[in-house]
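Supplied in structure tokens, the structure appears directly below.
All protein chains of the complex are present and in place, except for one that has been dropped.
Presenting chain A:
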């Protein structure tokens, strides 16, 4: 008993009220934890201070790496920086980095959610030299196609813009690379909704799903791109092109008379001259095949796409207005192509 009286007192203490006194600070509770601390210095773990400013090349690379940044504005700003640094470089000097390095970080941005990033991207792409783009079309196209069939209408329309830039810059390789002809045309049809008979009629509920997009007249833009694409693919070969081909066949100005067909035996000037052999890729199906000549493309087009496109054009023309005018551009290209036929 004697020893436990102390314990009892301890227990009773729990039930006693704390006494508050006027003019004194309130007592700290039992479970109070002191969180204040003192420090003589603050150390930043990552800090890169240099006396010399970074070289333009280093900033270029740095900005290239910033393209995968989380914030939209950061990506846009980096793109803007890259654009200016490419466009303001001295004439005929090489790019700060080769296209094969720049392009992989640019490609995912085609599907970027922010509109400003995509417009900036298009500006950057336009500054790239067309000759360098030609070899990388096969890499670009899957992203562009993914963009063209994206759920968001804005991304769709900007992908169409990028495609028209590609056709401008490297039309021949765009239509002739692996999967470039059939798959891209399929995408066009699905963007325009021309796949089936009922969906191409004007009375059907067009673009039934998702927002129509803030940038106006996407259909008109798409029709324009389609006209360019068709022209590049199956349009009548331009006269001087044919001329140069013919002259190459007959006798090249580079090679004097006794040497004929020497050009065929020289090292090719395209980067992947044997791509059509598909030595290292997966076996391709009909859709993913390369259609290198106009004749092939025309054959595929006439069997697979011609009816659908003609039907689509017809209904677009019936709608009239701006759409009708745009459709007339396509139909003009189509007519020329059909008039030219499968080729000489």
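Keep in mind that, in the parts below, a contact is a pair of C-beta atoms (placed from the backbone, for glycine too) under 8 Å apart; a residue touches a chain by one contact, two chains touch by 3 or more; residues count from 1.
Following the convention adopted for this analysis, contacts and distances are computed from a predicted model.
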item	value
Undisplayed chain, where the name is taken from the UniProt record, one of "KLLA0F17677p", "Exoribonuclease phosphorolytic domain-containing protein", "Replication factor C subunit 5" or "Protein SDA1"	"Protein SDA1"
Residue among A:54, A:94 or A:108 that touches the chain left out of view	A:108
Touching residue (missing chain; options A:97, A:190, A:306 or A:331)	A:190
Touch with the omitted chain, as defined above, among A:66, A:114 or A:152	A:152
Residues of chain A in contact with the chain not shown	8, 11-12, 15, 68, 107-108, 111, 139, 142-143, 145-146, 148-153, 179, 183, 186-187, 190-191, 193, 195-196, 199, 205, 208-211, 282, 288
